[in-house]
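Here the complex is missing a single protein chain, while all its other protein chains stay put.
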Amino acid sequence: MIDSQILERHGIKPDEYDRILQFLGREPNLTELGLFSVMWSEHCSYKSSRVHLKTLPTEGPQVLQGPGENAGAVDIGGGLAAVFKIESHNHPSFIEPYQGAATGVGGIIRDIFTMGARPIALLNSLRFGALDRPGTPRLVEGVVAGIAGYGNSMGIPTVGGEITFDPAYAGNPLVNVFCLGIAKASDIIKGVASGVGNAVYYVGAKTGRDGIHGATMASSEFDERSAEKRPAVQVGDPFMEKLLLEACLEVMKTDALVGIQDMGAAGLTCSTTEMGSRGGAGIEIDLSLVPQRESGMTPYEIMLSESQERMLLVVKPGREAEVERIFDKWDLHAVAIGRVTSDGMLRVKDHGQVVAEVPAGALTDQAPLYRRPMTPPDYLSDVRHLDLDNLPVGRTFSGPADGLLALLGSPTIASKRWVYRQYDHMVRTNTINLPGMGAGVVRLKGTERALAMSLDGNGRFGYLNPYQGAMLAVAESARNVACTGARPLAATNCLNFGNPERPSIMWQIARAVEGMGAACRALGVPITGGNVSLYNETDGTAIYPTTVIGVVGLLDHADRVVGSRFREAGDVIVLLGEGTGELGGGEYLNLVYDLVRGAPPALDLARERALQALVVALAGERLIRSASDCSEGGLAVTVAECSFDTGGIGAEWSIEPVTVARDPQVNLAAMLFGESASRIVVSAAVDAVSSVLKRAAAAGVPARVIGRTGGDRLRIAAGGTIVIDVSVEEAERVWSTAIERYFKKKVA
Amino acid sequence: MKFAVIVFPGSNCDEDAYYAATAVLGQQAEYIWHKDTGLKGADVVILPGGFAHGDYLRTGAMARFSPIMHDVRAFAERGGPVLGICNGFQILLEAGLLPGAMLRNRGLKFLCEQVHVRVEQTDTPFTLTCRRGQVLRMPIAHGEGNYFAEPDVIARLEANRQIIFRYTDAAGEVSDASNPNGSASAIAGLCNEARNIVGLMPHPERACESVLGSADGLCILESVLQSLKAGALAGA
Amino acid sequence: MRARVFVTLKPSVFDPQGRTIADALHSLGYNGVEGVRQGKYFELDLATTEASKAKALAAEVADKLLANPVIESYRIEVD
Partner (left out) sequence: MRARVFVTLKPSVFDPQGRTIADALHSLGYNGVEGVRQGKYFELDLATTEASKAKALAAEVADKLLANPVIESYRIEVD
């Protein structure tokens, strides 16, 4: 008997329940209600975001697969496709950092090989509270170890990512993971079920009571004991997944499959209904055939279990034995649990007894769709104002050099080596641009080509202006890719926001999607997929609206890849683009004045596109030796970083004066640390400089020689006088030790 | 020459070893599944890196029972050259084909980075063309490379000149700072008494092309070609 | 005096290592081993000589560092 209490515990609103009654023409039983509750959940149905996501540009000649499948795919030439997607595992990682992050990696890897692609690279984007707050280091340690534990074991290199620290994420850390794989374009497999009578196979880990979320309590009504036996935490088994990966890729080579889909969120329920409705077919399974880890599991539990490392396959008639043989080789046992039907129903039996019967489409395509009310948040009118002539008393420095060192030592800017040295970033021997060198780049063996990829997103910018913040995220991610010499091809995205039922949050989501779409259109990088994570709030305070963008780009000549670090002393440093001393929302204001205020940097998308095209061309013609995107901490931090990990190649350069305030110190800070967008610092051999400047002029991109590499110091002049003069060694020590400092004497 | 690359469930550097042997060295290579028997007439056997059986329980603990290990053992007893890289080294230790055992890195963390190792001995099939004292730059990628053996065993290894690689700094000096995982006597690799079985934690197959940051690992794979050509290995 | 802390995964939490070990044992012919669960075992050398104090301290330490309450439970013995 379904009462309002049960509905509430299943997160089903009264009007949604009426909808269910209409679809069924009767009362659902508890198992059926469970199916609706997970499939109509925000996570699976995108009911709040879908109407907005539909506005995103998803097409282009390079796009082989847009949103809607397990992952997107783009043409990378030579008959090959790059298959990639991003996924969030924010909540699980907060509950259990190691397993939450590990199973997040496992999930995104499955999304990629489900498409028939061999995963070849991983990235991750992480957000935590302030690192100097108790608890944060332990959380970071667990998440990083979890990502490493799973990815390393799978033999997929983690070639890059980003990690930033801000109190806004203290109660809701973000763990977004990205995976990219390679497939023959002609061999991409979809998650469809079709062909009436075809066998539906289950393969992988046994089903346990893992991760039966909010619905847990509700179902405990009819099974008190099972309730406390049921952990919300799922434990990852990378070894099982490695076997699944190899076995599935081997099976896919045989073309014996109609379709295949991983069991991610909502497990069996999601995979059966999604495959059925994609193929316009029905599916009938018998739960007594499902391999089970624990005894006495109810149909409800089996259908909603989120046990990891499981796949669902539909096999062509007559090919069953062949498929079973391959899985046996890998000590995996594929079992037929049902068949494809013609009636479009998801029919769940238990020992022949029907225990649930629901139209597959009702759970997927016809899930509720909301145009939730939106209003701009109240805080905006206030934080918009930034009066640089009346700044509060901030941290005082003995001089600009100390300001630079303080920025280099702030965890968000400091070296992330402590993190990425825990990731195997070299396995598969393809990584030609290592973590810490800008975008990750992997060569494609057997071709001339390589792929570059980067994840970016600035929560503070999103907070101050979600539309602008999302545009800047797209621009920065594509810029990072372009800096390696790769042509940006397409993007994936992860929307991390608060509770969409609050109009102010819904407004942020809508604006962010608009901004993302505008930037993707202008820069020619269509969205091929992504993920939405909502309800990232604690006690009514939401995280910064955080749009994380992952751009993938193609290098025609792997041997022309460009890194972000200086290569030779005596090279000329050229700034492409120009800064206007924008401090709004930047690291400097935050660090010195504890201010998150003002307008994010302006962005001219046409200029941005020209800049990216230019740097790709310069790299392709071997005219530049290094290229580094200019973002957090501005020009001074960017140039300093170009000197690090080089064995101490210094730089002597000068900045253009800007006037943004009366106080000359503020103006100086704006020149050094302002975060104006669309800027790239390149270094070139002396004899290449004139060509670089000519190309820039022809492309209509402002370019200016700002100095020279060499020496063992960082020397910065403004208006003819030296304003900063520190040894590379000292600056690099501050930068490279800032993060590991927090982890000394901590337990792994 | 023909390389056999053994594939255990969970191996993940098998393709890298295969690529180094074929694409870089221009030799033949065959993958051999751990349940198969016979080495398909290979001249040299590589146990690649990875996480055989997930590295559950202990690294290499379960792989040592794989059927193929009988053939590897027999091949080695006939003097055939066997190279264990990272997880392959750990498997050789668990199988008792090399002495000692691995503990967690002293920092407890998985470490992936370039290190320097010094070639201590050149009279093995895998160091023949290296110079004694030569410093090689190669990446490590492991969480359990902290080599342990009882003092008397270490003494015997020293006496028999079985320590083949030691972690050092770029100048070839052994120091605590240049020992990434706490290995006893800074041991990065060693050989058996017959000297035809070599195991090391660093990844030579990841250091065979300058685009990957180093080509120093080449000499290890080229050595085995030399030694086979020279027929230096009786019975092999 | 010495305290021994046994940390085990909660009954319903999946133990991939234990399962893999069991599989290995079966393939070695040990079918008499029906299941394996792996846990952690700690020996703590404690300054105190009072069993009750020792037990309390061990428990505090287990809560803080040795066990992950989300997925693990622990048992303590002192002698």
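Letters A, B and C mark the chains in the order given here, with residues in each chain numbered from 1 onward.
The working rule: a residue touches a chain if its C-beta (ideal position, glycine included) is under 8 Å from a C-beta of that chain, and two chains touch if they have at least 3 such contacts.
Since the model is a prediction, treat every value here as computed from it, not as a measurement.
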Answer key for B:Ile68, B:Ala149, B:Ile164 or B:Leu225 versus the chain not shown reads B:Ala149
Interface residues of chain B toward the undisplayed chain are 57-58, 61-62, 93-94, 99-101, 103-108, 146, 148-150, 182
Missing-chain contacts on chain C, rising order, are 6-8, 18, 21, 24-25, 28, 30-48, 57, 60-61, 64-66
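Quick note on the criterion: only the chains that are shown with their structure count from here on.
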When centres are defined as mean Cα positions, the distance from chain B to chain C in whole Å is 34
Multi-chain touching residues of chain B, meaning two or more other chains, are 53-54, 56
Residue numbers in chain C touching two or more further chains are 16, 20
